[in-house]
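So that we are looking at the same thing, I have put the structure below in structure tokens.
Every protein chain of the complex appears in place save one, which is left out.
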Amino acid sequence: MKKTNYDIVVIGAGVIGCNIARELSQYELSVLVLEKDNDVCARASMANSAIVHSGYDPVPGTLKARFNVAGNKMFDELCKRLCVEFYRIGSLTIAMNDEQMKTLMSLKERAKENGVEVKILNHDELLKIEPNINPSAAGALLAPTAGIVDPFTFCAHNIENALDNGVILHLNEAASNVIDNGDHFLVKTEKDTYQAKIVINAAGHGSYKLASQLEKLDYEINPRKGEYFVFDHYTVGLVNHTIFPLPSAKGKGILVSPTYSGNYLVGPSSELSEAEDHSTDPATLAMVKAGALEMVPSLPFNELIRVFAGVRATPSDHDFHIAPLKTHPKFIHLCGIESPGFVSSPAIALYVVNELVKPLINLKKKNNYIPNIRPSLVTRKMDNVARAKLVKEHPEYGEIICQCEKISKGEILDAMSRSDHPHTIKAIKKRCRAGFGKCQGGFCQPLVAKMISEYYHIPLNEVLYSKIGSNVVRYKTKGEK
Amino acid sequence: MIKSNYDLVVIGGGSAGMAGAIEARKLGVKDILIIEKNDYLGGILNQCVHNGFGLTEFKEELTGPEFMTRLSDEVEKLKIDYVLNTTVTSLLPDKTIYASNQDGFYVIKAKAILLTTGCYERNAGAIMLPGERPSGVVTAGTAQLYLNIYGYLVGKRVFILGSGDIGLIMARRLTLEGAKVLGVAELCPYSNGLNRNIVQCLQDFNIPLYLSHTVSNVSGDDGILKSITISQVDEHNQIIPGTEKKYECDTLLLSVGLIPNSPLLRDAGAKLARTKGAIVNERYETSIPGVFTAGNVLHVHDLVDLVTKESRLVAHFIKEYLDNKQSDSSSSLDVIPGDGIGYVLPHKITKGNTHDVTFKFRVRKPIKDLNVIFLDKDHEIKRIFKPVLIPSEMTEINLTNDELKQFKNNITVKVEKKV
Partner (left out) sequence: MKELVCIVCPRGCQLKVDDKMNVTGNFCPRGKAYAISELTHPVRVVTSTVKLKNSQYVRVSVKTSQAIPKEKMFAVMEEINKVTLSSPVHIGDIALKNVLNLGVDVVVTKNINK
């Protein structure tokens, strides 16, 4: 019999939902996570800048400032526990002229208020550490605690750890409706109705609509789309920090940053859009390009391997909403978690569990809780001796499946064997990087598809790229069924 | 068995790698190893089941698998060592090779290296394909593998962007296997495929070819391709509003160019050209002495017969290198693509060169009644009349050693309409 009765139902498995699920998993609770997509980390959590912001920039006193600063400090330990690549490379906010240098001084004051270490660099100091910055730059604000992270495994390994500790995850189930029955909620999906004592609404763009069914909200969500370029990882040292222009009313502006994998990310734009509009257009990308070239004139556009768009859930009052609904105190509502949402996520999760859930239900620690995931082996990061030894013991780590990113069969098999069982091309790509390189899966996609087909005992035409219906091949030839 | 030392290691066992190894063995190079990532020798020809290969190399028309088998049979006959299912993970400037397979992780030292790792397909991201990024957008070569090796159609209503040969070949294959190919859009005002493929892959099946058109929007329904829109472009490749045509389809096949697969060279520190092929001298030696390259990893060829021809030539230079007989390469003249030239090979002619050199180049756009002119800076050295040149056909022009000796500053190649 399928279990439909839970202590807590978490709606949404983006970065917020995944962190909350892991945080809850250390307690004696029955927890269900509902995700409308065919994998965790499928929307805004997947398509963003993946910057662990320092927290100097949000307005002091806001939830953004509070959780950004707190979240930033949690990344070292969390990423170690969860085997997630994270590098504190620091960020530089560039002033192009003396006028902007004055703004940097006021930003420095703001950083002080937020409790974030920063330093003003003059022209020479800036060019010394970033020789490819536009030489007409006047100076920069260095925030050494800013970092870059692998956003995909940060989500995936959080949920994996939660699942290891007993949390249940249902993919392809969108919560369409929540009814408060007094002592419990009924959470309805297309497939089932679940009973929950507490509902945590972390449905990203969907969370506003869901909460509005229960209570009128006094703010709005205005989705803003950001378009990005991704460059290949061959231009070593193009920039060594995350490079920002001065922040504006529209956000942090178009950044140029190395990524955890040595690629470079350029973007985002910021235009009002629909929540589900992930299209890119040449005019917007041209604008992003122009903005980025102003800071880094030598950007290698012939190394372009992908463009993408993400949509932020921008709230009309410009701060996060993290609180129980006034009229439904056991419905914990998270909304408007735009940038700096990613860096804030572990601190938000901690707050939600320790401050909002705790008063509502008995939190008893599990005695068999495992805070770490099973370590994974990344062959491209190993030295020759270790690699030779590994292949002797586990031959599948010697066979390279993704030639561009040098990902072995062993790494993909290991990912599929984990508790979240990634089963689509894209889910494998997000966890192992197979298909993230210059050919974008042209060579490895058929090999990965074959591995998925063999591992899960399904015919090749049932292997999905990502969502249900996205079969990589559709029809068998020669009249075969 | 992989040894730790070889005279020559060939990285990539496709047609270029095999032809180079065969020729090197025939010239007397004893200790050769071919390293191949797939579980067969032959590279991309394995999935090219169509014919049209071998007219120069074997004087008969063969399919891709037949062509590769001719070469692999010769590799076997000459007892050239090869390893399959093996990936070279990196290459060092001192010609140390790291290779990985299920049996181990190897460190191999080579006296000379022939890098023949082919090319890969340009994809949606690299061309900034406008609109959404749903599933169902596939490169033509990947769809060819699914069809010819795995026995699956990617979809049944297909539109093709780009008139490269793989796209044209796939239009016919998909049609014969029961798919409906709705059309082919080509950004250029001319086709980038061979004329013969336009005739027998499109015209035979009444598949329309839209020149000066591109995909202006890709539209999906929750991540799954539903339709594409094509639009006409002007002479600056800008979309002309009002020319949109929308097609409901489950597949958009991309045949928008091939790119040399050269990261191993790049990571080793070899200098690359704008085309991503290595910068080579007239001996096809990269900027790392003793590391040679040929085939599609150097520049994308029209025909496999030209690939094997190039690789066989390079084997001679490798033999000279191994015998310490190569001429002085301490200084060289740059070969510069001038007006109307997309790229030209080789990129450098060493001062010590004593051979005639065949220059290979492509024009930027089709041109009729023209002269190909070789200049030493501004001073004309040689001029050859050509009735017509097109970008999809590589042009070869030979300069004798005597002619080459006349160049003092650089060698500039340009095309000029005959007046």
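Labels for the chains are A and B, by order of writing; each one numbers its residues from 1.
As a convention for this text, a contact is a pair of C-beta atoms (placed from the backbone, for glycine too) under 8 Å apart; a residue touches a chain by one contact, two chains touch by 3 or more.
Everything quoted here is computed from the prediction, not taken from an experiment.
The shown chains contacted by the absent chain are A, B, with contact judged over the whole complex. If you put the hidden chain back, the residue from B:R196, B:K365 or B:K418 that touches it is B:R196. In the complete complex, the residue from B:D94, B:D204, B:E244 or B:D334 that touches the missing chain is B:D204. Check A:K2, A:K381 or A:K478 against the missing chain and you find that the one touching it is A:K478. Touching the chain that is not shown, out of B:G12, B:G52 or B:G223: B:G52 (per the contact rule at the top). By the touch rule set out above, subunit A reaches the unshown chain at residues 477-480. Considering the complete assembly, subunit B touches the hidden chain via residues 46, 49-52, 55, 61-66, 69, 148-151, 173, 176-177, 194-196, 198-200, 204, 302-303.
Here, only the chains that are shown with their structure count from here on.
Subunit A contributes residues 230, 234, 276, 278-282, 285, 302, 304-308, 379-380, 384, 387-388, 390-392, 395-396, 398-400, 403-404, 406, 408, 438-443, 445-446, 450, 460-461, 464-467, 469-478, 480 to its touches with subunit B in the complex.
Subunit B makes touch with subunit A in their complex at residues 37, 85, 87, 89, 98, 100-105, 107, 120-121, 123-126, 128, 130-136, 139, 141-142, 145-147, 150-156, 177-178, 217-218, 222-224, 250, 259, 263, 266-267, 274, 276.
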